[in-house]
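I'd like to ask some things about the structure below.
Only one protein chain is missing from this complex, and each of the others stays in its spot.
Then we have chain A:
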Amino acid sequence: MGLKTPFYQHHIDAGAKMVDFGGWDMPINYGSQIDEHQTVRTDAGMFDVSHMTIVDVTGADAKPYLRKLLANDIAKLTESGKALYSGMLNEDGGVIDDLITYYIDDTFYRVVVNASTREKDLAWMEKQAQDFDVKVAHNPDYAMLAVQGPNAIAKTQSVFTDAQKQASKDIGVFFAVESDGLFIARTGYTGEDGYEIMVPLAQVDTFWNALLDAGVKPCGLGARDTLRLEAGMNLYGQDMDETVSPLEANMGWTITWEPADRDFIGRKALEQQKADGVKNKLAGLVLEGKGVMRAHMKVICEDGSIGETTSGTMSPTLKKSIAFARIPKTAGEQVMVEMRGKQVPAKVVKACFVRNGKPLI
């Protein structure tokens, strides 16, 4: 038996097919993964993401600590509620995890890390905290729901209290606000608008049922994966890990190089990689022949160099197979993907296929 989130019984009641995900019993779908995918692209769906870990970083040194810990610079966060996506790197520049940090004030930041990396993340964060006046604490007081889709905001607003409506009505993308117990963030992992909401444990049942009544459809991890792939978002452990540089994982934009004297963990290794020349990139592939690309398929470039897919699926929006692939930077626009003994042509594109319901390719 795996770990259960506070929404477990609701998944069972909604007819979910449950699977193990990093030690957690999670819904893979509630019938049809493709229907759930389309619901999020056209209406509103909700995902239980309570298995993700909330870590509160508090104390006088919270800011200098996180500026050391993360490759992106949380000094950019000056408005309370503003969020930042970053990699947390090791000394070799490998990605320990990718995470979101919310700025509350200079002595309080809230960090959300992946489920599968919880133990190693907490151990690493605590180890790095030793030289700082800072407290790093897992916050177990919340469940978490992501409500995503073009109608997600309107439908979620309809179940909020008046205070929550008022507080959240104008929050921008990548901002969060706390109101009547809920921590409401305008973030997501689907390429659609919506919220990720931390829900106090006592409100879990009423909040889930209210969203159901408002017409928000439960969606499983299966749809979450195809949605994030279409949206060009990395999955930790699949598209990057501790052996992969963010410079080869489409995460270059998350590294803040200036000011040059900010000595974040992994900086020296990344500077060395840049000086030596970064060899690979994480690109998008669109299959031109028949079949479905999956992770770990061999990619053969025109010049004979070799790469590998890291994630792949049949895109429900494009009705074509799409993938991320780590391939040499020198690769041209056309590659062959080795699938089940055959070589099938694919086109190299930017690793972002669908945004706000619209195909980008």
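Before moving on, here are some points about what is shown:
Quick note on the criterion: a residue touches a chain if its C-beta (ideal position, glycine included) is under 8 Å from a C-beta of that chain, and two chains touch if they have at least 3 such contacts; residues count from 1.
In the analysis below, contacts and distances are computed from a predicted model.
Note on the omitted subunit: UniProt lists it as "Glycine cleavage system H protein", one of the names in "Glycine cleavage system H protein", "Succinate dehydrogenase", "Radical SAM protein" or "BMP family ABC transporter substrate-binding protein".
Across A:Gly222, A:Pro246, A:Gly284 or A:Gly307, the residue that sits in touch with the chain not pictured is A:Gly222. The missing chain, though absent from the display, is touched by one residue of A:Lys165, A:Lys279, A:Arg294 or A:Arg355; that residue is A:Arg294.
Across the entire complex, the residue among A:Thr5, A:Asn29, A:Thr101 or A:Thr309 in touch with the chain not shown is A:Asn29. Where chain A meets the chain that is not shown, the touching residues are 28-29, 32-34, 222, 226, 290-292, 294, 313-314, 321, 340.
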